[in-house]
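And then subunit A:
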Amino acid sequence: MTDTRYSYFPGCSLERNAEAYHKSSMAIAGPLGLEFVEIEDWNCCGATEYISLHMLASYAIIARNLAQAARHSPGNSQASAHDLVAPCSACYLNLSKCDKYMRTDADLAEKVNLALAAGGLSYKPGSVHVRHLLDVLVNDVGCSKMKAQVTRPLKGLRVAPYYGCLISRPGLRTDEHDPEYPTSLDDLLACLGAEVVDFPLKTHCCGGHMTQISEGTGFELIRRLVKGAADYHADVIVTVCPMCQLNLDAFQGAMNRYFKTAYHVPVLYFTQMMGLAFGRDAASLGIGAELVDARPALAKIGVEVPPPPEAEGAPKRKRDDKSLPMPKMPKHEAAATREAKP
Partner candidate 1 sequence: MPGNGFEPVIVGFTCNWCSYRAADTAGMARIKYAPNVRLIRLMCSGRLDPQFVLKALAEGADAVFISGCHPGDCHYIEQNYKTMRRYELLKRTLAQLGIEDGRVKLVWASAAEGAILAEEINKMVAEVKALGPLNWKLEARS
Partner candidate 2 sequence: MAGPVPSVPERLSFLDAVQARTPGESRLLMCIQCGTCGGSCPSGADMQHTPRHIFAMIRADMRDEVLSSNTPWYCVSCYFCTVRCPQDVHITDIMYTLKRMSLVGHSYDSSTAPDFSKMFINWVENYGRAFELGLMSQHMLRHNPLGVFKIADMGIGMVTKGRMAFTPKRIQGIAGLKQIIAKAKELEESHD
């Protein structure tokens, strides 16, 4: 078959802390005959934060992305012409929820379009079909086509499939999907040859931004999941969401210190696992960027991971003086607003 093209919404995380997710997604797309066409000049979906402050504005900025996607579809032989793929679960949820509510709530749709008009845009609800990357890989590509690509089965690697909340719920998905105990990721990993643990916390919550709001609460949520994976002797937690990855990976150390525990469970993206199974080299999949070292685990399947790029990365000076690499707040905001004026 010819390439299947999808509009692609990377989202802010994939530009920065989750670049590995983006890299690996692109790396596996080719072999599977998929092409992801990034939509033009997209903006942040607002995560769970924007809607906490402004309802209409939050739907408006999300709708702006839908409008962008609808404007230029990647032109496609298949019906998936207006499929918009989001790898980030939060982006996926916001985009599909906005479309759904605009479809079912005429008043909202009207107001959102009034706002869009101010920016010279408009969006007809339902003209874009929002999908999560996992959904596409499971339902459009499927296990058999994936198997064909597997050159390095993940034999003997115990993986805990972790779906998180936002793609499992709240019933926005159009494909067969169980909000409580899904199995699509389990099956996908199984067909890569991995040893999939029946992870009871697979759809439980990583805490989102809770670490920023109530440390104790946030760390507790992270602890539950990491402990759960450890109790099930998982070598790796496999995730489909940058927020989950950030919490479980970047905060694992802090969590350990908080609870005086010593968990060490690396957290990788399912696209990275696919890349590995397809025989890609670890670096090209962004492996090594995780804070909880995945090398010991990956050694089990004979994957050599280059040592983390100490040399490059942040400039040396920063690492000499012990001060923390934090931006200066007030200046920064001022700067931001100043630059903003055209």
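Assume a contact is a pair of C-beta atoms (placed from the backbone, for glycine too) under 8 Å apart; a residue touches a chain by one contact, two chains touch by 3 or more; residues count from 1.
Keep in mind how these were chosen: all candidates are chains of the complex that A comes from, given by their letters.
Keep in mind it's a predicted model, so treat the numbers as computed, not measured.
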**Study point:** In-complex contact partner of subunit A, selected from candidates 1 or 2
**Key:** 2
Review point. What residues of subunit A sit close enough to touch candidate 2 in their complex?
Key: 12-13, 15-19, 41-44, 46-57, 59-61, 64, 101, 104-108, 111-112, 114-121, 165-166, 168-171, 179-180, 204-205, 207-217, 221, 224, 243, 246, 250-251, 253-254, 257-258, 288-291, 308-310, 312-314, 318-319, 324-327, 329, 332-333, 336-337, 339-340, 342
